[in-house]
Each structure stands twice: as structure tokens, then as C-alpha cells.
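With one protein chain withheld, the remaining protein chains of the complex are depicted in position.
Then we have chain A:
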């Protein structure tokens, strides 16, 4: 930014034109990103999109082929990981198996020579209290459950008060319930400590629920970024629409009829879509939960409904997922389990106003 910017206003982490090539494969195509202090940022994308590589470049575990990494105003591009003020939490937790919990959590303080031994022990105790593991300090990692190991890894990551906390899919090895608990704890921890956090995940729900800022990556590029709600509501590309909110993305013919933009489905039925329509947008994005199903005799609202046939029904508990056929086209719908339809039933699908969007 400008030279007059105060240090407080400078981003905690700044990436400029990061490119990475493995052999002949280019996995990152010029990523630039400024992460303000205290932000919880998610790098979201399918496996192989380069999100983990980008995180490892920030950590210094990989070197960028081209580009610059700045952490807390210091150019660290050429520095090894140990000279960067970071902490990283690994998917596999990477707890030292030959050290007990307390020694594991003290490790970063010991290596960075932060304070006297007593001061270090006090910080370790505080960090273990933060994750509610004070009573297990003398245990070895193998004696802990997966969830407890996770907390130890978290305590070890926050104990050194790093300029940026890097989380590499830390929740993906937990079962569903523990994961939800950990998500809540991560949010609270972030609110309490205000650590700048980069969180890598392939789980869009996790990214949307945890972060202040979501960066959606695809094939080594930033596809879209913004606050979770904006990303969710206004995905502008086919990829973003199908990845976030797992929307149905349908190729359509776009036509303007009397000032209203209409999308023609492959079976010939027409739907009114939201303005404004981006240039070259020729795909319709319909989120699964926005498909309202009604029985065959429902009054059809003009330009908001079309007919479909139920192909499969999957009962999920709180919701029911249907696979619908519209001509040759398959659509997924998430419905409330109020009224159940059988495979083969004809249904009328209604799209509420504002929910049919065109994407490029």
C-alpha cells in the first residue's frame, strides 16, 4: 500500500503474484491476497486446487516459484519456516509421539527461546486451560482420543502467539459431532484471541460458518472471494455456484421477452431470472434448497415453475434429497420432509423470486 500507512493498517499476511510449478505442472497461477490483521480467512476449493500448496508457501514449507510473501510487514519469501512468525496445525495433528502433552505444547516456546523455563511452563498451562486439557498435561499423545489430540495441536499452535495461524484441514479427521464442537470452539477462540487465521478446507459449510472472508480457489486460481454471505448468495461463476451451496448448474438459452430475462431449459420450459445478468452468462444456477416441490395439481405460476418426475428419494433426517428428471436433465432438490413423494411421481417445481440466477 502507500508508504504513509501506519503499521497497524498493514495486512498481517500479504501474498503478491504467487506462482508455483512442480516439474512441468503449474499448480498456482499468480495468487495475490492481502489478509488484514485479525481476519479468519478460509481457502476453499476441491482437492488439487492448490489451496494446501498456497498455505505451505505461507508457512515456508514450499517455496514460491514466483512471487512474494510478506508476514507482519516483513518480506519472508526467502526465509525458512523457523524464521517466520507462524504456527501451523496439520491435518494429522503431527504431535511429537516421544513427548508428553506439556512438552509438545512447550516445544515452540523452547525452540523460539521465549522467556524463562518458568514463564514457558506458565504459558503452556494457560494454553492447555484454553483448550480444557489442563488435566491431561502428563499424558502421551497415543493415550489421547482424536479430539483430545486435536486440542493439544491447537494449544501448541496458539501458545507462541504467532502473527498468523495456519490450519490445514484440521477438522477433517474428526467424526461429525466432534467436528461441530470444534468449529464452535475455533470461532470462540478466534474471537477471544483475535489471531489472524488462514484455514484450508474443502468443506464449503465449514468455510462459510467459520470465516470472515472466503477465498474460493479452483485449478490454481482465485475463483471468487468475499464475506461468506456474499459468496453464498451471489456466486458469479458456474464453479462457484456448484461448489458453494452445491447448486444445480444447467446450460440454458437466454432470451429477453418484454424487458424480462428468461432462461429456456433444455426441455423447453422457461424461467424468469434475476437481473442484472453478467455478460456471457449462459448457465442457470439453482440451489438444491430453493427447489420447492408441489404435487402434480399445484397451480403453476407463470415463469416460476416447471414439471419434473421424481427419480430417487434419499431420506437424510432433517431433509429429504430428491433427484428429479426434467427431460434428460437431472436436478437435485433438498426438501422438508413434510410431504414425501415416491419415485415416479410427477411434481411441480417452483423457484421462489430472487433464487434463479444466471452464471458464466
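Things worth noting here:
Criterion: contacts are C-beta pairs under 8 Å (C-beta built on N, C-alpha and C of every residue); 3 or more make two chains touch, one makes a residue touch a chain; residues count from 1.
Keep in mind that, in the parts below, contacts and distances are computed from a predicted model.
As stated in its UniProt record, the chain not included in the shown complex is "Putative spermidine/putrescine transport system permease protein", which appears among "1,2-phenylacetyl-CoA epoxidase subunit A", "DNA ligase (ATP)", "NADH-quinone oxidoreductase subunit H" or "Putative spermidine/putrescine transport system permease protein". Residue in contact with the omitted chain (choice from A:156, A:270 or A:287): A:156. When you scan A:66, A:111 or A:184 for touch with the missing chain, the hit is A:111. Screening A:17, A:80, A:266 or A:280 against the full complex identifies A:80 as the residue touching the chain left out. Within chain A, the residues in touch with the undisplayed chain are 59-61, 80-82, 84, 86-88, 90, 92, 94, 96-98, 107-108, 111-112, 145-146, 156, 160, 166, 175.
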